[in-house]
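The complex appears here minus one protein chain, its other protein chains still in place.
Labels run A and B following the written order; every chain starts at residue 1.
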Amino acid sequence: MTMTTPPDAAVVTLLTDFGTVDHFVGAMKGVVLAIAPRATLVDLTHGIAPQDVRAAAFALLAAYDVFPAGTVHVAVVDPGVGSERRPIVVATARHRFVGPDNGLFSYVLDREPDARVFHVTGSHFFRHPVSATFHGRDVFAPVAAALAAGAAPEALGAPIADPVRLDPLHPQADPHGHLRAAVLHVDRFGNCVTNLTREHLPHGLAPDGAVLEVNGRTVSALRRFYAEAGGNAAEVFAIWGSSNFLELSANRASAAALLGIGPGDPLLLRPAGASEP
Amino acid sequence: MTMTTPPDAAVVTLLTDFGTVDHFVGAMKGVVLAIAPRATLVDLTHGIAPQDVRAAAFALLAAYDVFPAGTVHVAVVDPGVGSERRPIVVATARHRFVGPDNGLFSYVLDREPDARVFHVTGSHFFRHPVSATFHGRDVFAPVAAALAAGAAPEALGAPIADPVRLDPLHPQADPHGHLRAAVLHVDRFGNCVTNLTREHLPHGLAPDGAVLEVNGRTVSALRRFYAEAGGNAAEVFAIWGSSNFLELSANRASAAALLGIGPGDPLLLRPAGASEP
Partner (left out) sequence: MTMTTPPDAAVVTLLTDFGTVDHFVGAMKGVVLAIAPRATLVDLTHGIAPQDVRAAAFALLAAYDVFPAGTVHVAVVDPGVGSERRPIVVATARHRFVGPDNGLFSYVLDREPDARVFHVTGSHFFRHPVSATFHGRDVFAPVAAALAAGAAPEALGAPIADPVRLDPLHPQADPHGHLRAAVLHVDRFGNCVTNLTREHLPHGLAPDGAVLEVNGRTVSALRRFYAEAGGNAAEVFAIWGSSNFLELSANRASAAALLGIGPGDPLLLRPAGASEP
C-alpha cells in the first residue's frame, strides 16, 4: 500500500442520509477533528434518501476510487442503529471504509475482490457514552478518525467473511436472450444511470447493435456528448456515463422526466431487429 | 484551557441561515482563509430557516461540544444586521463563539455558567468598508479568523454582563404537577426532539413511569433503539436522543408526520394513571 499523504493528513470522506439542515454531519466532523486534527474532510453526499442503503452503495461506488491512497470513507445510512447489526471496516489496497454492516459497501466489495472486512469490536475507540441513535458520531466517526490517524484495521476487530451483500448490479438474461436491466440512479440533471456496461453492448446501439425498451419507448441513438443531440431537448438518447455505465439522457432536459422513469425501473436491451416480447 | 491544535490550524465552524445556493457562505470562508490560512472550516448547518434565532441556538447547543479545544464557532442568524445590535464573542474554557447579540448563544450560555461575553468594538479587525447587509463577511468572519489565529477575546472589546437571552429550554410544571414540555426541533427523519431530560423521567414511561400527551394522542412506549419497534412504522414511541433529550420517533417513518406536530408544539408529561386535565 502506498500512502501519498502522511497519516495525520489523511482524507476522510463522509456519506450519509442525514441531510445538511440538521447538525448531524457537523457533529461527526467535530469528532473526527478532535481525534485527527489534520484530517481533510470531504462530503461525498448527505442527500441520500432516508434509509436508502442501495442508493448510498451506488454513490460510494461512483466516487471512491478517485480519492488518494490512504483515504478513509465513512458511510452512515443506518436504519439498524442501536441494534445488534455490526459496525465494520472494509480495507482495500488503497482505501478504508467504515460503516454499518447492511450492504453499504456491497458494490465496492464486488469491484474489490481482495478487500478484507473487519467487525469493529474495539469499543475503546468509540465516543462514550455511545448513544442509541447516532452511531455516526459515537462509533463511525471516531473509528474513521482512528484509521485516519494511522490505526490498522486489525486493531479494531476480527476479520469476518460474511458481510451483508446487496444483489449485484449486473443485468440478467431473460429466456429470449435479451438483457433485463435497471435504472440504478437518476442524477440532478435527469440522466438515468443504468446497470449496462460496455461488455453488454459489443456492437453499440442500432443500426448495428441493440435497442433499449423503456416504459413503452425505444431508445436507439448512442450519442458521444450531450450537445451532439442539438436543440431537440425532447430526444432521449444513450451515452456512456462517467461511471462507465450506459446512461439515458437528453440535451438540457431531464431524460427521467421525458421517459417517466426513476431508480429501480426496468429496461430491456434487445437486438435492433427483435420486437418486445 | 488545553489547546489540542496549534492556533494556525484552529477549527472554525460556521452556522447560518444563508442556505447554500447563494455565495454568502463561500465569501465568509474566503475572508477567514485570507486571515487564517490554515484554519479548518466546518459547516454546522446553513439550513436554519431565515431569521430563526431559536433554531440556530438549538443547533449550536447540539453540536458545539464535540469539537476540539480551540474551536471558534461563528454563527450568523442576524435580522438586526446593520443596526445597533452588538457583535459579541462568547468565551468558554474550550471554545469561542462569534455572532450577533440576539440570543444565538443562549443555550450554550445556559450550559456554560463560567462563560465570559465580550462586546466586539475593535473595528480594526473588521473588513472595510463594512457593508450594512453582510456582517457575516465583514464583521463576524474576520473576528472569527482573528480568534482562530490566536487573538484573545479581551483584545476585541470589553466584557459585558447582559447578553440577550432566550427563554430557557426546560419544561414548566403546571398546577396539577404535570410538566408542560415542548418540541424543540424536528429533524430530517421526523424525530421530534423535546425539552425533557432524564431528570424529568426518573421512572421512565408507563407502566412504571409517566405518559406523554401530544396532539390528542398518548405515547407510553420508551424504546431503546429505532428498530426495536419492528415493522410497525405507525407506532410512535419515545427514545433517548443523541443530545440527551427525549425524542418522539417511529421506525423508518416520521413521528412528526404521524403526530401532526412541529417545532414549538406542546406536550404534557403526566403520571400513567392520571388523565389529561
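Here, a contact is a pair of C-beta atoms (placed from the backbone, for glycine too) under 8 Å apart; a residue touches a chain by one contact, two chains touch by 3 or more.
Fair warning: this is a prediction, and the values are worked out from it, not measured in the lab.
K.L.:
Touching the hidden chain in the complete assembly: which of B:10, B:44, B:57 or B:81 does that?
P.N.:
Answer from the full complex: B:81 touches the omitted chain.
K.L.:
Touch as defined at the start, partner being the missing chain; which of A:62, A:89 or A:236 qualifies?
P.N.:
A:62
K.L.:
On chain B, what residues meet the omitted chain?
P.N.:
17-27, 29-31, 33-34, 37-38, 41, 50-51, 79-83, 127, 131-134, 137-138
K.L.:
If the hidden chain were put back, which residues of chain A would touch it?
P.N.:
These residues touch the chain not displayed: 4-5, 9, 11, 13, 15, 20, 40, 42-47, 59, 62-64, 66-68, 71, 187-189, 191, 224-228, 239-242, 247, 249, 251-252.
Throughout what follows, only the chains that are shown with their structure count from here on.
K.L.:
Using mean C-alpha positions as chain centres, tell me how far chain A is from chain B in Å, no decimals.
P.N.:
Centre-to-centre distance between chain A and chain B: 32 Å.
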